[in-house]
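Only one protein chain is missing; all other protein chains are in place.
Entry: chain A
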């Protein structure tokens, strides 16, 4: 993994750990990434997810999957 991808995987996992106690943690993580990450960073993660999502925690993976499908559905407005 590149330095950036490595950092992004670490960061989204960190976000997931800190939002794990939200009522809908998957939505909370997805919302956080949509609100604060620029499109290229999100795309890097979606591509990484599509390639198997190595290193991603389950919650992070689920949130990114949810965000990716929302994007495909045109809902990724943050």
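The criterion applied here is as follows: a contact is a pair of C-beta atoms (placed from the backbone, for glycine too) under 8 Å apart; a residue touches a chain by one contact, two chains touch by 3 or more; residues count from 1.
Heads up, the rule we're going with is that contacts and distances are computed from a predicted model.
**Student:** For the chain not present in this complex, what protein name does its UniProt entry give, out of "ATP-binding cassette domain-containing protein", "PqqD family protein, HPr-rel-A system", "Putative NAD-dependent formate dehydrogenase alpha subunit" or "Urea ABC transporter permease subunit UrtB"?
**Tutor:** Missing chain, UniProt protein name: "Putative NAD-dependent formate dehydrogenase alpha subunit".
**Student:** What does the interface between chain A and the hidden chain look like in terms of residue numbers?
**Tutor:** 2-4, 7, 11, 14-15, 17-18, 20-21, 32, 35-41, 77-78
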